[in-house]
Each structure stands twice: as structure tokens, then as C-alpha cells.
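Right, subunit A next:
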Amino acid sequence: MSKDVYPPKVGSTLIGRRDVLKTGLLLGTGIMLAGAGLRPALADEPKRGGTLRVGLGAAGAKSSLNPFISTGDMDFAVAQSIFDRLTDFDKDGKLYNKLADDFTHNAEGNVWKIKLKKGVVWHDGAPFTAKDVVYTIQYILNSDNKADAYPNLAPLLEPKGVRALDPNTVEVALKQPYALLPQVLGSKVMFLMKDGTTDFDKPIGTGPFKFVSWSRGQRVTLARSDNYRKPGQPYLDGVEFIAINDPTARMNALVAGQVDAVAQLDGSLARLIEANPALTLLRSKSGATTDQFMMTTLKPFTDVRVRQAFRLMIDRQQLLDNALSGYGRIGNDLHCITDPDYASELPQRAYDPDRAKALLKQAGFDNSQAITLYTSDAAPGMQASATLIANQAKKIGVDIELLVVPPDSYYSGPNFKKTQMGSSDWGQHTLESQFGQGYARGAYWNEPDWTSDEFDKWVSKARTTFDGPKRREYYVEAQKVLWNEGAYIIWGFRDLLDASSAKVKNIVPSTQRNLGYYQFENVYLA
Partner candidate 1 sequence: MNKPLLQLLLTRIALAAVTLFAVSIVVFAATLYLPGDPARAALGAKADPSAVEALRREFGMDRPAVVQYASWIGGALTGDFGRSIPSGRPVWEAIGPRAINTLILTVTSLLFLIPLSFVLGIAAAIYKDRLADHLISVPTIVTVALPEFVIGTILIVLFAVYLRWLPPVSLINDSLPLSSQSSLFILPVLTLLGTTLAQVVRMVRAVALEVLNAEYIYMVRLRGISPARVLIRHVLPNTITPTIQTIALNAAWLAGGVVVTESVFQLPGIGSALSEAVINRDIPTVLAITLIITATYVLINLVSEALILLLNPRLRVARGTT
Partner candidate 2 sequence: MTEAIPLVVHSLFMHDLNGREIVSDVSLHVKRGEVLAIIGESGSGKTSVALSLLGFARPGMRISSGKILIGGTDILSLSGRQKRAFQGGKVSLVPQNPTTSFSPRMSVGKQMAELLAAHGHSGTGMKQLMRDALRSVDLPDDEKFLRRYPFELSGGQLQRIAIAMAFITSPQVIVMDEPTTGLDVSTQQTILELIARLVKSSSASVVYVTHDLAVVNVVADRVAVMLSGRIVEQGSRKQVFVAPNDDYTRMLLDAIPRLVTDGPAAVPEADGAKVQSVLEVKNLRAAHGHVEVVHGVSFSVGKGECVGLVGGSGSGKTTTGRCVTGLHSNASGSLLFQGHLMPFAVSSRSKTDLSAMQIVFQNPDRSLNPKESVAQSIARAVRLTGLADRAKVGAEVRSLLDRVRLPQRVADLYPADLSGGERQRVAVARALAVKPKLLVCDEITSALDVSVQAAVVELLLDLKKDGLAMLFITHNLPLVSEIAQSIIIMKDGSIVEAGRTNEVLRSPKHSYTRMLLEAAPRLD
């Protein structure tokens, strides 16, 4: 289970400046283009009918139908099917308009007008209007509701700043000018609900599927929404999400035909799926990582040389081959490989145990003290990579002890960020959101508590720069600091792997999340 969803990684205060506006406009155009090019070419004529049964992890008793408080994969997938956002990311990570039709803003960039798509209807037949958007945003901004998106929106605006101008126009008055509002509104926990909604026992959305029934943490049944805005879609009569937390059981259920698709496949099984004509492997080269971090507040990682040594003693190819079964890309201790501003020009850090040893010696590293690495099977390849790293460390005389806990209590457990090393995983992010969440001074999800004045300087420079190439330069400078002094060991990017029965057509792998971002409106059963 990715901590992308529970507990949510949020919190960057993306305060833009006046000159962010240009970017906003550019993004706006991008949105249009992406939206136009979205519909994939279909090989066969889609068939109508059938229920898609999806096996995926769930959060048991913590499970809920409230889309604003997401827990496990299943709750997120359910929300994706029932609800829509104003904007969304496509399979390659490009932003496009979903229920929004157009974004405009004043010259200063602090008052936005959002035009809504016409003809969108709630599952109960009521039309989707600006009032719904206002209600939703105000709901999120009420801290009592504990919405995951609260920290995203609260710094930007007050509840009274949002109002409906007419049934199809929403006005958002921000505290300060900010260019990335459309991007923020497309973040994963920014679903839209109907005006007046107070509970989610029978959630009503605008999405392709409507709620039928559920049993907490076990099974959710959805049916086709007959008033979905795309005529003829969705093709499926319904979707059934079935909780199967154990990866082996998920695989068995797929092979035996108890489910039609499963999310989060173990890399070691991918070969098996590829070899089986009855099954399809769904693979997306995403920017997601499974990584390790070194607490910079704890010895010996207060010393940058030790951090560098640890990065050098890692055999990345072996980690990729053995922890991810080769399904991924080698990492260079930097996040966000899919971002255009990713510093691909930096040299790939090589496996160099000798230099690592020398650095450790320089730093006066005590080989007799074991380093504790807190880990779990909480993400694909997490525990495996931790095990392998411990093994590789042994070769230069470094003793790493694993502290393994059950997956579900990994991030929420008492030892998180309390041991010298820890494991982590990150989903697909833009550099901007990654830096905001995982590298900002004082941010909780800055897991290693790493800080650097130089890094902060380059990042804030980048944020105020609107010339693309220049901005990229600053980002690269910031990434150089990370490459040299950072506290994450990012040894690889993992592909998102899922599998389905061969009769399931049109699940288009997305870099955003598993099973084509859990969007099934185009999916049909052959």
C-alpha cells in the first residue's frame, strides 16, 4: 500500500507570485491539448456489458466511502469510479480539464474563474452546478471534516473566497496570487461531491459508475451510471472491487478467474503473467520509487561522508534485478524521473565499495555499531531492497540490522523516523510537489529531516523563474545539492505492475497509479 494515499503526503504551500501567471496560462493550453488527445484508438469495437471484478488491497476496518479521507487502494479506486475532479492527470502525467471547462484569472492572478462543463449530471439525476463545487471546496476547507486535501487548499484561500457566479461559473478568490490552481485541483484527493452531502453511506457522484452496495473493507459493488456524460459509456454493467490484501492470494484469485484484474503485482510474477496467454501484464514506467532514507538528525548520518558512502556501497543493478525483478529503471538518488526538469545530465552514481570504505574511514565510522534499518513489505520491493542493501553493506563491513513490521502499521508505527535508516516509497509526483512534500524544511514527509540552505535557495529561485530553460537550470542546481549531500538512497524507479485477464480490454496503464489510474469508463470485456 502506498503512503501516497494513507496517510496522505500533502502540505506543500505552493504560494505563487505574480509572474507565475504565465505558467498558468501555458498549463491551461496544455490542458486543452491533453484533453483532446485523450481518447485512445480502439482496436476492436468495444462490447457493452459484464461486470469487471478487481482484486486489490484494502484497509480493513479503516475503510470508508468518504472520498476525502482515503485509506487503502480499494477506497481510492472506488472514489475514482464514483467521483470526478475539476482537472485530472492523463496517463503520461499531463493535466487536462475534467469537469472544468476553462480556467481564467485576473491580471494579478489571485482571482480565478472556473467555467464548468455543461450537461454533467449527478447519479441521482440532478445537474452538476457551481454550487456543488463551492460546497465541496468549503467542505474541504472546514478542518472538522479532516479532508485529506485540507492542507492543500487551506493556505490558498478562505472558505468565503469561493462562490458561484452562475450555475456554470465558480469564482475563487485566493489569499495571494497563485498560478498552479488547476494543478492543485487535479490532485488525487480533490473529488467533487454534491451540494448538501453530509454523509457517504450511499455516495453520489458524477463518475462513470454509481454506488450499489458495500461491506466495509471487503467488497464494493458499483453499477454503470446511466446518465454518464459520455454517451454509450461506460461499457461495463458494473465494477466490483474485492479486497484481497495478500499479494499471493490476489494472484491466485486472478489465475483461478475469481477476479478479472488485480492491482499491485509483484515483479517476480510478471514473467509468469507474460508467459500466460490468458493474462495480460499492465506495465507503466512511472516515477514511483521505493527508496531508503538516512536520518540526518541521528548519528552517523549527520556526517555527509557517511551518507555518500552509503550511496556508493549500493549495487543498484542488483537491487533493480532482484528487488524489482528488473521491472523498473535505475535511480540516481533523485526523485521524479518523469518530470521534464529532472536532472538527467548528472552522472549516474556507480557502485564503488572501495570509495565507500574510504569515505567511511575518513568519517571515522564505527564498524562495530550496527545500523538499524526500519522496513516492511509496505511497497513493492521495499523489504526486499532493504534486505539486499543490508547484504551489500556487509561486503564493506557495515552491519545493517532490519527492523521489520507488518505493512499496515509501517508508516503509522511508533518507530517511523526514529531509527537511523528507514524505507519509504513515493508515488508519481512532479518535482514541485515532491520538493514541497518531501524536501521542504520542517515538512513531516521530509523523512530524513534533511535541510540545506543552498537547496532551499535554488528551489525558491526556480519557483520565481518563469523562463522554462532558466527555471530548469535552477532545478538542476537544486538537484545537484541533493545528489551530493541528500539523505535519500534512490536506487531505482519501479514500474507500476498490474495484471488482468486477457478478456479485459482497454485498461491503459497510467503513470499516476495502478490499473490505469483506476479509470474504467473505456474498459470493456471481450
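Everything that follows uses one rule, which is that a contact is a pair of C-beta atoms (placed from the backbone, for glycine too) under 8 Å apart; a residue touches a chain by one contact, two chains touch by 3 or more; residues count from 1.
Behind the choice of candidates: all candidates are chains of the complex that A comes from, given by their letters.
Bear in mind the structure is a predicted one, so any value in this text is a computation, not a measurement.
One chain among 1 or 2 touches subunit A in this complex, and its number is 1. The residues of subunit A lying in touch with candidate 1 in their complex are 6-7, 55, 60-64, 213, 215-216, 218-219, 221, 242-246, 249-250, 252-253, 255-259, 406, 408-409, 411-414, 416, 444.
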